[in-house]
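As you look at this complex, bear in mind that one protein chain is not there, while each of the others sits in place.
Labels run A and B following the written order; every chain starts at residue 1.
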Amino acid sequence: MFVRLTSYAVLGFLIIPLLVVLLAALTTTSYIAVPPEGITLHWFVDALTDEGFRDGATVSFIVAAITALLTTALALSFVWAVERYRFPGRSVVTTLSLAPLTVPIIVLAIGLLFAMSEIGVAGTITGLVIGHTVISFPYAVRAISSSIAGLDQDVERAASILGAPPLRVLLRVSLPLIAPGLTAAALFAFLVSYNNVTISIFLAGPTTQTLPLVIFNETYTSVSPSLAAMATLLVAATIALVAALDRKLGVYSALSRGRAL
Amino acid sequence: MHALRERLRRGRAQEAPAGGAAIELQGIRKRYEGAQVLESVDLTVQRGEFVCLLGPSGCGKTTTLNVIAGFVEPDSGTMLLDGRRMDGTPPHRRHLGMVFQRYTLFPHMTMFDNVAFGLRIRRVPRAEIQERVEESLALVGLSGLGRRYASELSGGQQQRAALARALVVKPSVLLYDEPLSSLDALLRREMQVELRRIHEEQGLTSIYVTHDQEEALVMSDRIVVLHDGRIEQDAPPEAVYRRPRTRFVAEFLGDCNILTAVVVQSERGAIRAEIAPGWTVTVGGVDVPPAPGSLVTLGIREEHVGIEPVAAEASVGTVRNVIYRGSSWRYYVGLHTGEIRATHVAGAAAIAAGEAVALTTRPEHWFVLES
Partner (left out) sequence: MTPRLQHRRALLLIVPSAIVFVIGFVVPLAYMVRYSLLHYSPSSVAEPPVTLSNYLSFFKDDYTRGILIRTLRVAFFTTLAALVLGYPLAYYLTRARGAVKRVVIVIVLSPMLISSAVLAFAWLELLAPSTGLVAQATSKLPLIGSDSSTSLLYTERGLVLALTYETLVFMVITLHASLETIDRIHLRAAAVLGARPSSAFVRVTLPLSLPGIFSGCVLVFSIAASSLLIPLVVGAGRVPMLATYAYSQNTTTLNWPAGATAGLVLLVVTLVLLFGFTLVVSRMRRGTRRPAAVPQSAQPAPEEVAV
């Protein structure tokens, strides 16, 4: 009984901030009022037609899409090497691949600012992609590892004894069978990149402000129901992606072993 | 290149000469991380034969099969397939068929696509694929299930489909890696008979790995017993069963008595040996008779030991324990030194524990084991 009541209270604590954002976007007043005074959807229209919002969403989408593809490709080839070949230093590289998780993202972000400035990609899409790829790589490795480890090599052998050359076995048998892991890795990397602020805040330039940064900047400058609508839209998009991820893999198992965003 | 593909497409089995060696292994050795897995294996499989590789886990039988398939590169030795050396030839160019222990149907394809896989790789025309896949599914009793996925089939059906997938390309040799071990006992027996039937009907050459001696006895033309990477015996089932060559083979096949005896008389083809005080037996069919006075290891199957109750003075031992085994009784008879087991068909009343018994055996049922 005690456990249940406490749990409900804590769940309430977890839900209220999100409700506040949603409610703040519904008010008819020009300032934020929670609970809202009257209900309107026009702040959503406002947000969607806002140039800053659209530019931010576009930058975020481009960065997240490239990050997702790059991370998945890198992680696939990395995990394949580790799972399928014996070589000296195999356990060392496995440990190293998870190292970005042990360093606070803010610390990595500061370092990235220095390094990206040095090679001249600070403030560009390239810089953002590099940063986001580094932090999503460990998660992609996990998602893909479990699906490659779960792939019965006898199935591949069955294909090769039936006459399929190695490339064909890879394309027709192995990859289709690990596709759920690849999709999960890609969706997850997309999510990490799309929502990230800590890295982006150091690496984004004037023309590469991501959507979370747009929201953050407005939090500082002009808090309004329109901002709440933007935030709600970002949350809604995330939830849609998570629902897709959940169908592929089960979000809980994907997330339960580390920090995401 | 084109000629090769054409040959692969039509299947090599039909044009290969009847009789003659399909597979020859010469001096195959393999070492894994310090452990010798295969120590010089020599094996010839004739076209049309059904050969079982029998042995406990870790004996090297699966490694031998993998060498034949090309999944494992031997450290030394040669393998010939239809007289051609296969050194360095990858599995996909060997034109073999294989059925695995685990279910290995491609889970993302229907049965039809699974079976058609090998044919599509060989660029067989569509119409012919349709015809051959259906023929193959019918052969294994899965007609009409072509649109199902593996997850919609039972274990037995999955293995049948895996067999159809291997058969449809008309492989020169069909390899089986304990394909029935995950099925239940009843289904396993049924499938054993069925695999044997298909082997004969299709004129296949089959190499079958198993750790189940009964399976090997039921199915094969020849049994090759492997132990610690070496061939212990290579003979037809009856010979392996009735005259195991080594102690390991006798023990592995089970239900065998293994006893040490002193040779008291030795002549051409037969010896007399004393097993226990008061019990001397005649052993027939001994090629190289050991000298009198030497020790030999003798074996005899439990069902070949006759027992009858006698007066204590005439007895060689006493029944210590009787176990009911459904179709038979098993007696544990204590000798003056050691013990012997005898199995008798259940029916007549059992001899009770504690009774004194005499033992009767026939010379041809005994065999001398190599030490």
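By definition in this document, a contact is a pair of C-beta atoms (placed from the backbone, for glycine too) under 8 Å apart; a residue touches a chain by one contact, two chains touch by 3 or more.
Please read these numbers as outputs of a predicted model, since none were measured by experiment.
Within the full complex, the chain left out of the display contacts the shown chains A.
Among A:Val10, A:Leu41 or A:Leu171, only A:Val10 touches the chain that is left out of the view. Remark: the omitted chain is touched by one listed residue; of A:Thr40, A:Thr124 or A:Thr198 this is A:Thr198.
Touching residues on chain A toward the chain that is not drawn are 2-4, 6-7, 10-11, 13-18, 20-21, 24, 32-34, 70, 73-75, 77-78, 80-82, 85-88, 90, 93, 95-116, 118-119, 130-131, 133-134, 137-138, 191, 194-198, 201-202, 212-213, 215-216, 219-220, 223, 227-228, 231, 234-235, 238-239, 242, 251-252, 255-261.
The rule is short, and it goes like this: only the chains that are shown with their structure count from here on.
With centres defined as mean CA coordinates, chain B is found 55 Å away from chain A. Those residues of chain B that touch chain A in the shared complex are 8, 69-71, 90-98, 100-102, 104, 106-108, 117-118, 121-122, 162, 165-166, 169, 175. Interface residues of chain A, counted against chain B in their complex, comprise 152, 154-155, 157-166, 168-169, 172-173, 176-177.
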